[in-house]
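Here the structure is laid out as structure tokens; the discussion comes afterwards.
A single protein chain has been removed from this complex, and every other one stays in its place.
Moving on, here comes chain A:
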Amino acid sequence: MSSTNTSSDLSSEMEVDAFRRLFPLRFHERHLLESIRPDARPLGKARDTSLALGAVASAHGSALAKIGCTTMLAAIKMEVMTPTTESPDEGCIVIDFHMPPICSPIVRPGRPAEAAPVVSKQLSDTILSSGMIDLKELSLVSGKAAWMAYLDIYCLDADGALFDAALLSAVAAFSHLEIPVVSLNEDGRVVVVSEEDAGKLEKEAVNKEKRKLKLSTVSFSLTCILHKNYILADPTAEEESIMETLMTVVLDSSFQLVSLYKPGGPVLACTSAIQDCVALTRQRVKELQKILNEAISDMEVD
């Protein structure tokens, strides 16, 4: 009792920044009592989100997504490969998530971030299982040639909600992707036709023009933090480090549940908390759909 008395005396004299560093949980809880967070957001609101398509000129599809300060750069490069014998009509997608040391003070060279392979696997599972892309569309010549799409996502600034930003940038990159023109060369192999040769095509082109990938459904996600009775949407890195229970809900464009991810944590979630999270995600999906459609139409105007 006396120790809390002394610390509350100390806290009344201290500056705000010092209090934030020394007693982070109490600092945040004082804000939660008023249903607000330190950056003045209400509990269920996500940070400002922006999308820019075509950020990397040398890639076949790319996008830069920013949620608050969290920045993700996704780029897709396509290569021709031979499909496996079990699925001769299907191409392949390889998803890789990198956290280079620039993104956060906890990542050091020689000791990669713990979060990187976790988010990488989560992304891979979500994108491949959601059925967003039909792998048969990536086939060129059945049994002989198919597309291998390498999706590389780089985190340039890690300020919480990494999975959300990564999924948004991946989905935007796939929307921007244009499959390049290919033709058969003399050995019977399929080669990518470069821009200059496209005009003077002597060999027969397997696909005559660049086409866009058809996405059957587009998935968006929202990460929430559960703390006592509060649900905080779209946490920053500071909030994630203090209140550790995260829950990620992924919905597709018809509001069907694609993935639910709650990897343990000290707070137990009852059914009503999960339903609240899904409701928050539904709101967020509408916002993100609007942002993605605006970004795509901006590209088309150019």
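Brief remarks on what is shown
Definition applied: a residue touches a chain if its C-beta (ideal position, glycine included) is under 8 Å from a C-beta of that chain, and two chains touch if they have at least 3 such contacts; residues count from 1.
Note that in this section contacts and distances are computed from a predicted model.
Its UniProt record calls the unshown chain "Exosome complex component like", which is the correct pick from "Ubiquitin carboxyl-terminal hydrolase", "LYR motif-containing protein 5B", "Exosome complex component like" or "Elongin-C".
Contact with the chain that does not appear here is found for just one residue of A:62, A:126 or A:219, A:62. Note on the undisplayed chain: of the listed residues A:102, A:128, A:257 or A:279, the one touching it is A:102.
Checked against the full complex, the candidates A:20, A:77 or A:282 give a single residue touching the omitted chain, namely A:77.
Seen from chain A, the chain kept out of the figure touches residues 56-59, 62, 69, 71, 73, 75, 77, 79, 96, 98, 100-105, 108-109, 150, 152, 154, 156-159, 237.
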